[in-house]
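Just passing along the structure, written as structure tokens.
Yeah, one chain of the complex is gone here, protein chain that is, but the others are all in their spots.
What follows is subunit A.
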Amino acid sequence: MDLLSYLVEALTPLNLMLALVGVIAGTVIGAMPGLSATMAVAVLVPFTYVMGPASGLIVLGAIYTGAIYGGAFAAILVNTPGTPSAIATTFDGYPMAKQGKGALAISLATFASVGGGLVGGIALLLLAPPLAEVALAFGPAEYFWMAVFGLTLISALSVGNTLKGLIGACIGLILSTVGVAVVGGDVRFTFDQVSLLGGIDITSAIIGLYCMPVIIDLVATKTPHLNFASASGESSLTSAFQLIIKRKFNLFRSSVIGTIVGILPGAGGSIAGLVSYTEARRSSKESEQFGKGAPDGIIATESANNATVGGGFIPTLVLGIPGTPPDAIILGALLVQGIKTGPTLFTEQGSIVYTFIYGLLIATLLMLPVGLILGKYAYKSIAKTPKQLLVPTVAFLTVIGSYAIHSNPHDTFVMFSLGVVAWVLSKFGFSASPIVLGLVLGKIAEQGFVQTYLIGSAQGRVLEMFFGRPISIGIILCAIFALVFPLWMARKKKAVTQDTTLNHKTSNIVMTGLVMVVGGVLLTQMGGMSPLGSVFPSYILYAMLGIAALLLVKSLKSSSETKFSELCVVPNGRQLGVIVVVGGWTLSMSTLGFALSSLLAFTLIMLIANFDKPKMFPMLKNVSVSVVIVGAFYLLMKEVLLLRMPEGLLF
């Protein structure tokens, strides 16, 4: 089999152009929170019917890989992952941007994404059939332990504040169980709201949890959003390249983790990013820098999530089982073309498959110039945009992004509510990341747990199923190590981590009490549930009550250190205004229509975020910019992505 001859087929001008267009479109879509690769790929599938299989697949693959990479832009610049794959990119990317190193962070993400994408793509090219066996070696028990391993990241993310981090994780895990349970079929924690039957959408929750607090705090003061280091003459490109070369082992390890996690159906880029971030932090000599702008954090996440693209195609092509939702759509496109997936695909349809894989690799390489050019402008424009324009634009993105996921205003409302809750909680020392981790990993953890239990008890060997399988034992050991190591390091360097967070005794006690009350109320809801549906949430609730009790004891013992006013928990006028406007926006969208409500809210937020004396000319300019932004998005969503937009009084 002559692999190289297929490379020539992939290098036709048409295919090259398709790959380039696909990567650009994918990067832009991925950078918008809420707009996803799945959406773009779903719309474009019909074009592949007329285009010829290999070329069609190259476009879809290029969009997919571009979108996974594009997610990093929003993560770095506005602290909101553009796609769930970029969750862990926010941990270090946003701090870097705040330090004025946003361009460097984007360059790092670009190199890492290209590196990861190449490793995943080469694995797909050379090792697909044997690697597909990895997917088969992972049973429910391994999925469960992998989720647990991801959750251990909480101990690292919340050093000095572990109890609050754990409570946050429990909140996230409980949120993941809302709606109709996959296992058991029970309706859980919906409080008879039909709109909650489908559960809490992860993407809209992430947008709310990360982005709403940023918006609310942006309008509080006049300080600019990002520190734009205009003075830095050195090219971020060369320094990024040097940083990557020094960390090539991290890049390679994270890419391998990403490839393997990508192979596992149902896991996907977000988990790959979190797992390799945890591993990178554990093995790093400067692990205390993680979360404060460590280049290693960005490299780990971004190389891992782009590696899942190639990895995800392995089970899709070899076993006919899609690794991720975009893979599922691409698999459908293949079947429609009459291409049978399976082990014989690589020999019988070699021309299509290998041309596609080369196309994917070429698209990955094209991310380098595309990303560096787009990234340069993205950072500059975000840093230079005046606040009165930036805040409404970001708010606009959160609202339409959370709407676009399912064309459902309900998701927007969930985004808003969780966002406000996250903002309040953050003032009391509960950060958003543990909640997000719980939410993302909860479903996998629960299903793995109950399935393992069912299989184990059917055969009378529950303990063996959980603790006796070789891969499980390996993951458990890593998890223990990841859990204990940061605590041990923290103890060793006690001086560094001594309570940097705000600590107010009375409010701590009130918040802990509130958590316990909510936990208690939820426990009373478990009455009529089947054992399958109730076992996981009840364990989590008991754990949450236990941890909250510990925190209560700890708070009672501590003496108040910070003044209540330093918590900044009472919103000032502008903050309150933004909350009210975004809330009203989400509620009025279906009656007023998308365009009218957006223009109204956009203008209002612009006024709220304006700290200068209102002048005629700049105001008019900003209003016209807002019309252009809203209009452009309306067209993108309605005419290009063909989403159903809420129509109201006007249009």
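Here, contacts are C-beta pairs under 8 Å (C-beta built on N, C-alpha and C of every residue); 3 or more make two chains touch, one makes a residue touch a chain; residues count from 1.
As a convention for this text, contacts and distances are computed from a predicted model.
This complex has a chain not shown, and the name its UniProt record holds, of "Nitric oxide reductase NorE protein", "Tripartite-type tricarboxylate transporter receptor subunit TctC", "Glycosyltransferase 2-like domain-containing protein" or "Glucose/sorbosone dehydrogenase", is "Tripartite-type tricarboxylate transporter receptor subunit TctC". The chain that is not drawn here is touched, among residues A:Ile122, A:Val180 or A:Ala220, by A:Val180. Across A:Val8, A:Ala137, A:Val510 or A:Val553, the single residue that touches the chain missing here is A:Ala137. Only one of the listed residues, A:Gly273, A:Gly310 or A:Pro325, touches the absent chain: A:Pro325.
Not every partner is drawn; the one left out touches subunit A at residues 38, 42-43, 45-46, 49, 135-140, 179-185, 187, 192, 194-195, 197-199, 201, 265-266, 315, 319-322, 325-329, 331-333, 335-336, 338, 340-344, 406-408, 443, 447, 451, 454-455, 458-459, 532, 642-644.
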